[in-house]
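Sharing a structure with you now.
Omission of a single protein chain aside, the complex is shown with its protein chains in their original locations.
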Amino acid sequence: MIVAAALLLALASFCFMVRVVIGPSLADRIIALDGLVVTAVAAIVVNSIWRRTDLFLDVALVVAFIGFVGTTAGARFIERRGG
Amino acid sequence: MVDVLVGVLVIAGSMLILLAGIGVLRFADLYARMHAATKAPTVGIALVCIAGAIAIDGGTDKILLAAAIIFVTAPSAAHFVGRAAYRAEGIDIHLDGPDDLRELMEDDEDAASND
Partner (left out) sequence: MTRVVRVVLLTAIWILLWSDPSIANLLSGLVLAVVVVAWFDRRRQGNVIIRPIAAVKFAGYFLYQLIASTLVVARTVITPRDRINTAIVAVPLSGCSDALVTLIADAISLTPGTLTLEVRREPLTLYVHALDVRDINGLRHVVRTLEVLAVTAFGDDDALEGLVVDDTTVWRGR
């Protein structure tokens, strides 16, 4: 079941990546990247469950923080330069 | 028993995140994509994190903190991007219904040009 969940997350990140590539606007790419970050955090937690370890949880925490900061920075960029 | 519960939670959460991905890929305009990208994954990550909190020894606090961070920041991030995208030129925003914000923005522009 854990493997199936990892597969679903891989499919999800594929969808987000396609949206990052095709755009069309910068805002589309930013929200897709934000979704990719959430998927990454989910993948780290799923990996931790699979391996029964708490080693990677700090990474999940930091990625969650950085994702928010990155999205906000992107939004500021759009506001100044246009999408 | 616990394993089954964890499995079901993880699958449900991943399914929601996948639905968000499909929505982001399929929806026709920016704001519809943002609806897909902000709500479903937030609940999805919450489910995955609850499963993690049950399954992983010693990591419960950090996992719940990560879930709380995403829960608090996701709507704010969506608000930032949405607000910036409305102001930016060159982004095609398609609306079927009324647009109450357009009037306000035009008022702002008038005020700015009168100064």
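By letter and in written order, the chains are A and B; residue numbering begins at 1 in each of them.
The rule is simple: a residue touches a chain if its C-beta (ideal position, glycine included) is under 8 Å from a C-beta of that chain, and two chains touch if they have at least 3 such contacts.
Owing to the predicted nature of the structure, the values given are computational and were not obtained by experimental measurement.
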Based on the whole assembly, the unshown chain contacts which displayed chains? B
Just name the one of B:Ala40, B:Ala55 or B:Ala88 that touches the chain not displayed here. B:Ala40
Residue ranges of subunit B at the interface with the undisplayed chain: 16, 19-20, 22-23, 26-29, 31-32, 34-36, 38-40, 42-43, 58-59, 61-62, 64-65, 72, 74-76, 78-79, 82-83, 86, 94-102, 104
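Everything that follows uses one rule, which is that only the chains that are shown with their structure count from here on.
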When the centre of a chain is set as the mean of its C-alpha atoms, what distance in Å lies between subunit A and subunit B? 11
Subunit A-facing residues of subunit B, complex: 6-8, 10-11, 13-15, 17-18, 20-22, 24-25, 30, 33-34, 37-38, 41-42, 44-45, 48-49, 51-52, 55-59, 62-63, 65-66, 69-70, 73-74, 76-78, 80-81, 83-85, 87-92
Subunit A residues touching subunit B in their complex are 1-2, 4-6, 8-9, 11-16, 18-19, 24-25, 27-28, 30-32, 34-35, 38-39, 41-42, 45-46, 48-49, 52-54, 57-58, 60-61, 64-65, 67-68, 71-72, 74-76, 78-79, 81-83
